[in-house]
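Dropping the structure in here first, questions after.
All protein chains but one are shown at their positions in the complex.
Per-chain residue numbering starts at 1, and chain names A, B and C are given in the order in which the chains are listed.
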Amino acid sequence: MDLGMSDRVRPLVEQVRQMVMEEIAPLDLVYEAEVGRHPSGDRFQHTERQLEILSSLKASARARGLWNFWLTDSEKGFGLTTVEYAYLAEEMGKVGIAAEIFNCNAPDTGNMEVLERYGTEAQKARWLPDLLNGVTRSAYLMTEPDVASSDATQISLSAVRDGDAYVLNGEKYWASGAGDPRCALYIVMTCTDPQGEKHARHSMMLVPADADGIEVLRPMHVYHTDDAPHGHMHIRFTDVRVPAADVVLGEGRGFEVAQGRLGPGRIHHCMRAIGQAEYALELMCRRALTREAFGKPLAQLGANHDIIANARMEIEMARLLCLKTAWIMDTQGVRAAQPWISQIKVVAPIMALKVVDEAVQMHGASGISQDFPLAAMWTRLRTLRLADGPDAVHRRQVARAELRKYSNQAR
Amino acid sequence: MDLGMSDRVRPLVEQVRQMVMEEIAPLDLVYEAEVGRHPSGDRFQHTERQLEILSSLKASARARGLWNFWLTDSEKGFGLTTVEYAYLAEEMGKVGIAAEIFNCNAPDTGNMEVLERYGTEAQKARWLPDLLNGVTRSAYLMTEPDVASSDATQISLSAVRDGDAYVLNGEKYWASGAGDPRCALYIVMTCTDPQGEKHARHSMMLVPADADGIEVLRPMHVYHTDDAPHGHMHIRFTDVRVPAADVVLGEGRGFEVAQGRLGPGRIHHCMRAIGQAEYALELMCRRALTREAFGKPLAQLGANHDIIANARMEIEMARLLCLKTAWIMDTQGVRAAQPWISQIKVVAPIMALKVVDEAVQMHGASGISQDFPLAAMWTRLRTLRLADGPDAVHRRQVARAELRKYSNQAR
Amino acid sequence: MDLGMSDRVRPLVEQVRQMVMEEIAPLDLVYEAEVGRHPSGDRFQHTERQLEILSSLKASARARGLWNFWLTDSEKGFGLTTVEYAYLAEEMGKVGIAAEIFNCNAPDTGNMEVLERYGTEAQKARWLPDLLNGVTRSAYLMTEPDVASSDATQISLSAVRDGDAYVLNGEKYWASGAGDPRCALYIVMTCTDPQGEKHARHSMMLVPADADGIEVLRPMHVYHTDDAPHGHMHIRFTDVRVPAADVVLGEGRGFEVAQGRLGPGRIHHCMRAIGQAEYALELMCRRALTREAFGKPLAQLGANHDIIANARMEIEMARLLCLKTAWIMDTQGVRAAQPWISQIKVVAPIMALKVVDEAVQMHGASGISQDFPLAAMWTRLRTLRLADGPDAVHRRQVARAELRKYSNQAR
Partner (left out) sequence: MDLGMSDRVRPLVEQVRQMVMEEIAPLDLVYEAEVGRHPSGDRFQHTERQLEILSSLKASARARGLWNFWLTDSEKGFGLTTVEYAYLAEEMGKVGIAAEIFNCNAPDTGNMEVLERYGTEAQKARWLPDLLNGVTRSAYLMTEPDVASSDATQISLSAVRDGDAYVLNGEKYWASGAGDPRCALYIVMTCTDPQGEKHARHSMMLVPADADGIEVLRPMHVYHTDDAPHGHMHIRFTDVRVPAADVVLGEGRGFEVAQGRLGPGRIHHCMRAIGQAEYALELMCRRALTREAFGKPLAQLGANHDIIANARMEIEMARLLCLKTAWIMDTQGVRAAQPWISQIKVVAPIMALKVVDEAVQMHGASGISQDFPLAAMWTRLRTLRLADGPDAVHRRQVARAELRKYSNQAR
């Protein structure tokens, strides 16, 4: 069970770390400050400066060969193991726009994986090249406003067969990335057979973002921010026609696609969360050493030693669990990794939220403000306790896997 | 130790509760949605609709005699005890703009108390009537960007005597309410004697918001929101002249004024926090009963019973502690109440944050969005762990009071 | 809602506090050290010294009129309210044998209440005088080894009618106090109608401890201690005949008796727990001020200020909740108090365990040893999270009461 950084990935990690902290981080602040400054007043249009930042950084990353790391088991990519990629994800997670610079950002990586793994040649040909080149963006439309989507069997956006096509009606929300004007593709979980067997009711479809009948209603807010221009959009489908050829893997196999998609993506999310926790701990320590009160640096006051120590210990443990999960994914496959993925899905965001919140507290009022990246980290992390299944659902999965060990014996 | 609702205050509480939930809450949503829609594009200008909402609700409250409850021990007000007022503060805390409707919002209540208690007749005459009538607003300028203001002895905005006036130079931030165009008065903690005895270095001054040399640099953000049009402003003072007659209580007595001001204010903040926790628990229960997953209402799933029970228990306990603190304030004075105020200052926001966060989680992705008031509650509450002294400072106060009981014996 | 100490009870509290700390505490250590020193080697026989300690202290308490405080609403007793008694219970809880000295110890108080409230004249005449005089002891036999007694409907000790009597067969355990040779009476929950309606299956019976067919199998251990000579006994009933006249309140009304019995008893348990937490905090502070490491008293090191502050805050809140519960019991009756009792039943022991555990940690290895009362406090407190219903059952009660507020509206 080698959870260390391989010799192959170590230089990549070093390069990514350096580029993230030295080149991307400062421009990320500029990028953020530019939001809403488009002449049209439309927060979901990039300003010139934003586009320039993205294109120059991406060109720079690509020139150094730091691109599309996530293609873990493909010939086209680096062929990195999940463990190796995990170390990269940690670094890319530290700064807002960093993952996109390396074309490794969610939800595009997961979407590209879906195309790679389950797409027909025609589907791949149409969508993959532009996504792999970072020219277009994509969104994944799963969650719906009217049902508790934590129980995915309840998903209800209706797709009714009509000749060679399906007709879609209903609403989706929290479509992350759908606010970006470059977003060209929606991968949509639809309900094709409401009376069917629980896990055969749904189908996954590829829908162009500009299809007739699609209406972007509004951006959802995450603790006050619309996360523009990325955005988490609320979208209405009215008689949207989707050719049958654009169903992924076949009618009724939506769940299979969803499962295959979510495994690695959750590991990446968790490692990015750990990257943020590490960065928050660094900021916390620097603050503790330089800020003074009552005649001493904060580091010497009250429980601050304990707070720092606890952060260090909790980060270490969560990272090791993520790495072990990645290793199980690599060596035993996604099915065996499932209860482990549930474990880290619960553990990593809660840990990171706690560390970031302690860092906020150590920074005083500055911590909650725009002067430090901590508040934005916190709200971003907070979504992870809900996205891809809330904690409670994952805890239940872990408990069931545990109890199964003994209930089988009992029979 | 009667911590119950008195017969006198009960009908007031009922009226306030009803007005808050039935009249103010729906308009609060409209008010929030209007932010940023002023034709000028200036988020810190009220729209017509916002002004209309405020004036009609205020007129309605005033017509019913629900106005200026906070004047706890004054003849002009209701003469309510702190315990009585606490029950009203809880209700007013549930909805964003509610406290202002009754002219009971921070920081104006605290500022009016300062004028009432420590102001000269001239100072009162100039500022109080408009504040008591809710026509103008005020801000309290304490925190500074360059020092850890948790140690208030470090406050450094310079005020140098020059003839009959002081000349002020320096910066303040987190001046809550200073974004409001109606804000007419700043109460400013200045440093008049940097080498003086620790608690005699500072002076409290009344400065018109439109004085020459005052520059509002920017709004501070609270987890992405600028809280417009209220605002938490970063303000620069450049050679601002303040007549000596506008010093409160006299040079060097800034600490005394600050201490007297903060006591009751902290109790009000805590009770408002408890109101928010109560409201969040209500929303959590309603969601748990109406939303279904896996064939059952959420209330029947997993640990949700435990989560609800814990919320109930923690709210009850925190409220009782606040009420006891209010009772000590009423019966033994602010000095005796000090360690109790420190206790609730730590306990109430942490409790409320936890309850609200559980409510968010129960609401799924809706919880963090603009569709429910929970996210806004959370960010507002989060500031309370920093405002008026961070948790760590208050815990230290509590511990010292505790240890003093035995260290005296030891000598 | 007056939760303060009344003028009537204050002098009693003062006297009890003084007697507990100055007279009983030192002798309690002697009493404990005597356990197991009876010439017979039988740990469940009192030594001469133990008997002498008990009788001299009891005589002293009685001479001062400090006796049977618990008779809250009876003419025979002090007629104290539950709130008043709560303050006394807190003091009596601080030291192991203290409650017995004032004839206020569990389970005898609850058992006497059962007799007082539900007993026939004959039942009272036979058992009450000796119990009220502290001459005999009693036990309450509820929990059984073979069922999860948290669900009391599962209780199964069989009582079959045979003429004028019932014949009892089965086992009980955790019969606290049944190890004491002075224990004369068992109050036994029996199952008289296994097929009956859920809450009408059981009957409460008065059984002499020396009845034929009763066999004390062994003492149950509480974290290594048998708690001799009090003891928590495992008892077998083999064809024990109980005259029908010894049923309390009538066949099938066992639940009613159990409910009536448990309410006040749980409040007393909780207040005693709070007394222990207070005592532990006192010991923690004294240790923190007097023990040194790294050149400073422990109080000045690391997170110790925070630990002390947290203990103070949590004790205050739990106490207030207990007092409010007592007040509801006094003013609205046991039924209204039920969900409140569930709240404190969860909150008080967990809080006290935490405070005591922190006190243990502050004492280093001495904390877990016989040199301080902390380890014994902890194990005693730990039983309270299980006795009279585990936390989970009470949390469920609290949640249901909370949800009921809104589910009624929903219909």
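Note that in this section a contact is a pair of C-beta atoms (placed from the backbone, for glycine too) under 8 Å apart; a residue touches a chain by one contact, two chains touch by 3 or more.
Please read these numbers as outputs of a predicted model, since none were measured by experiment.
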| item | value |
| --- | --- |
| Touching residue (missing chain; options A:Ile308, A:Met329 or A:Leu374) | A:Ile308 |
| Contacting the left-out chain in the complete assembly, out of C:Ala211, C:Ala293 or C:Ala336 | C:Ala293 |
| Which of C:Ala303, C:Val334 or C:Ala401 contacts the chain that the document leaves out | C:Ala303 |
| Those residues of chain C which, in the complete complex, touch the missing chain | 41, 143, 145, 148-151, 154, 173-174, 220-225, 291-294, 298, 301-304, 360-361, 364-370, 375-376, 378-379, 382-383, 385-387, 390-392, 395-396 |
| Sites on chain A contacted by the missing partner chain, in the whole complex | 1-4, 281-282, 285-286, 288-290, 299, 304-306, 308-310, 312-313, 316-318, 320-321, 324, 343, 346-347, 392, 394-400, 402-403, 405-407, 410 |
| Missing-chain contacts mapped onto chain B | 302-303, 305-306 |
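Methods note: only the chains that are shown with their structure count from here on.
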| item | value |
| --- | --- |
| Centre-of-Cα separation between chain C and chain B, whole angstrom | 44 |
| Chain centre separation in whole Å, for chain C relative to chain A (CA means) | 53 |
| Whole-Å separation of chain centres (CA-atom averages), chain A against chain B | 37 |
| Residue list for chain C, restricted to those that touch at least two other chains | 305-306 |
